[in-house]
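Attaching a single structure in structure tokens format; questions to follow.
The chains shown are only part of the set, and none of them has been moved.
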């Protein structure tokens, strides 16, 4: 009971600390400190509540146990990371986004395709992964190729829709300007439409980055070699090794956030000119 | 109307043609394998006919799926456990409940982020991180934990739907509630409007286009959540259960019909939001 | 023409003494207003003119308590601008029409009335009246995008008039209009002003417009924004467009132009 | 009536016919019990559900239960309706498999999620490493079905005598095309489908009484199902909410299940228990359990129920 109380106190303290920090002038440090304090508060509260309420560790382990496991299982976690993130998610992400981008350029060129393909595309995007994953595992085998295929399917449509929208995000005036220079299709594409599409492309890339990781992990539930984050998670649940399960989830969340953050940084560098990136 | 329908039909026709061709391609090895073991040789037309009529094909032909869907929708009483409509209904109820909860949560968080500086600075990175956690991995744990505190039935599934659907709503609504420009906010100040008035009369209506767009995404996500949630609840009933059972018994035709049904359900639900969007925005003069 | 003084009998409605405003930005402070002194009497029509970025908008915003001065004092009706704002002393017309696209023209004009808690009948009455005032009767049910730019601008003026604020602040309200429409609206604004006796602060880039409308023209110089000249107009209060061909008009216009040119550095 | 929840290990099928029969025929009702049966599935760990309090009793395989017990979850076997194991490894002859000596260098499909223990201890007894390579076997996490065998992605897959094996046959392979290795025949059989509860329940006389009545009714159900397999299969079909099971398959499954439950009156044979434990302890470098479990089973319930 004491621990439960302590958890609530930690929560309140974290909040008060954050209120104080947020009143300080906005700098890089405060912008990072506030979410960090928030996260630490959440974790401390989790620790206190799990211990205080006596939740069995086969249901929900305390963060400290997860941390210990994280430290002791580095080789396994690394093996899984390579299998799932580097081989499955990343290759699928690159292929899927690349294919979507090329498709977008073709679709954008032919209005007929745009009107025909996009509604159908929206329909296909609604096909649930859990249904597609077993099929793709059946088609592409057990190893990372099928995971990459699932990722390709998952990221393709969000990326396509964003890319098509982005390629059209030029004003009449910008296009007319190109016409007065008698610029051809490719010149217009390279000098005007691609740069103008960047904010949308990055939007698509960001959405796709979280989808890619989830897709690769989920696909492993439907057949895999004896490594990979999805494999480890499902196997460990069966073995009640919940600390390992959570260690994998932490790795997934870290990898996903890093992936997302990396793309956000790249976005900042490439679309520095966009109003949303200026301050 | 024709302008938009014809391209869609053309694309669908091409897709179906590709589908048939792919069915031949993918199902040929098994047909040949079978023929070899039966020690017969197949003519090309026999081979093609076989690839479009296998019991458990790698890829069922479109008409096989169509017939299965017909048999499990029109031909069955909708209360029957073998009716896809019955299963769609079960999935839909979890989807809609989860969607409602997710929209409410996303909305509340967005309001918090827009009006509270601490939340603005702290919540968003964690919301993004939450979405990088593979839901299928924690869904069973969520179900068990909720079970342990005595919650079962529709709600656990709906909570998983909520987990997936609140994200697009937060992102969209934060954008939407912040979409009034400085001038519009200043106007409110010159009229000495209260915080509540500013919200009701300015921020909320200004966010409507964003709200509907994110609700459409949220609805699709919610459906995925409901299907995921059906697996660790014993896959008792619903489209997820059909997918799983199909998978378990290698019934590809059943998998594909459940898949298409799920996509159709998503299309209908998203369409409903689209209709509400059109009516609302029209009445607001925004369409 | 000597520096004007407000008659002793009537205390100024707006009084700025030694007003300073510095914005803190990430590439250093921007000194937007420096040592601004100005008295505006009741019922005056004051135009602000000056090169882009000299602080005209900033000064208007200070009056309306949308900006907090960093030095000096500013009183409105003897109180702080913020108290005046809470007492709903201002009608503010922004540079762009800024109508809410989801409300009809009538709904837009009704908006401040709703916020200020007028009764339903009173709201309807006022909406009708102000719509007539700006020649928009019959357009109540239309949405903003169904109207031309000029009509939208008039609707936004109607919105600022509807609740009968004592002080009307207008930031380049006619900037986007063509000359003919602009002339027409200028005449209407003058008519309204002489009928209601409101105090008006008016920002413009157009010298003829400033001269045509004002009883007092404030010329400002760029950063740090200072007042370089205050011209009291001898033109009669009742004016028609023809007045622009008089020598008096041209003299004032010339003085304004000279004042402007002096302070001008090409951007 | 007393409420009770039973968590199954897998989806509704004839494997659990006894419980559905007991429910449907009112055997539980006669014992003044109100039983809810929760089907399982690929994502459900019955051990975890038990730990979370989502069920009073669960159907589980003994290796998983003993492993959980070592992890600190005190599961106790209170009854063992299944006498023998239905696990086997089904291989294609054309993949070049004739005996266990041919496994080396091949790819084998295995179920995980707590079902991998029997396989792992078998391999370690054969001395075959499971990390791939020319001397070992490559292990696939097998999905829900027998596709890897049909598609030629694996030389062998795990099957149950009553279920997956028939899916292979239904897909068009004939028994002549196949070689099967039953775990029973290999001497590595472990006990399947026992009834497990948490230890603390057994110290409460009221709970013990409830469990006694439950086991009595369940065993009645099992015996009824053995004697009336077709009717039992029908009952299972009636209880399958997914509507995906077929009558032909369930009837055949019931026939096979009856072979496995025959010879058990519900009470655990300590010799079977010891054989399972030995097999698990023998797991080479990475045994499933590391020490002889204590108090992992009790006859208290079956003794009371069956006399």
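Should a chain be cited, it is by its letter among A, B, C and D, assigned in written order, with residues numbered from 1 in that chain.
The rule is short, and it goes like this: contacts are C-beta pairs under 8 Å (C-beta built on N, C-alpha and C of every residue); 3 or more make two chains touch, one makes a residue touch a chain.
Computed from a predicted structure; not experimentally measured.
Q: One instance of each chain type is visible; tell me the copy number of every label in the full structure file.
A: A x1, B x1, C x2, D x1
Everything below uses one rule, namely that only the chains that are shown with their structure count from here on.
Q: Using C-alpha centroids, which chain lies at the maximum separation from chain B?
A: Measuring from the centre of chain B, the most distant chain centre belongs to C.
Q: Could you please state the distance in Å, as a whole number, between where the Cα atoms of chain B are centred and where those of chain D are centred?
A: 35
Q: For chain A versus chain B, what separation do you get between their C-alpha means, in angstrom?
A: One centre to the other, that is 18 Å.
Q: Would you mind pulling out the distance in Å between where the CA atoms of chain A average out and where those of chain C do?
A: Here chain A and chain C have centroids separated by 50 Å.
Q: Tell me, which residues of chain C touch at least two other chains?
A: none
Q: In chain A, what residues contact two or more other chains?
A: 59, 134, 138, 221-222, 234, 237
Q: Taking the touch definition from the header, please name the shape of the chain graph: line, ring, star, complete or other.
A: Graph shape, chains as nodes and touching pairs as edges: none of the named types, so other.
Q: Going by the touch rule stated at the top, which chains touch which?
A: Result for touching pairs of chains: A-B, A-D, B-C, B-D.
Q: With touch defined as at the start, can you tell me which chain A residues reach chain B in the complex?
A: 15, 18-19, 22-23, 30-31, 34-35, 37-39, 42, 59-60, 112-113, 115-117, 119-120, 122-132, 134-135, 138-139, 210, 213-214, 217-218, 221-222, 229-230, 233-234, 237, 242, 245, 248-249, 252-253, 255-257, 259-260
Q: Using the touch definition from the top, list the residues of chain B that touch chain A in their complex.
A: So the residues of chain B touching chain A come out as 3-4, 6-12, 15, 26, 58-59, 117-118, 121-126, 128-138, 140-141, 144-145, 148, 220, 223-224, 227-228, 231, 240, 243, 247, 252, 255-256, 258-260, 262-263, 266-267, 270.
Q: Could you list, by residue number, the parts of chain C that touch chain B in their complex?
A: Interface residues on chain C, with respect to chain B: 61, 64-66, 85-86, 88, 90-92, 94-96, 98, 100-104, 111-112, 114-116, 143-145, 163.
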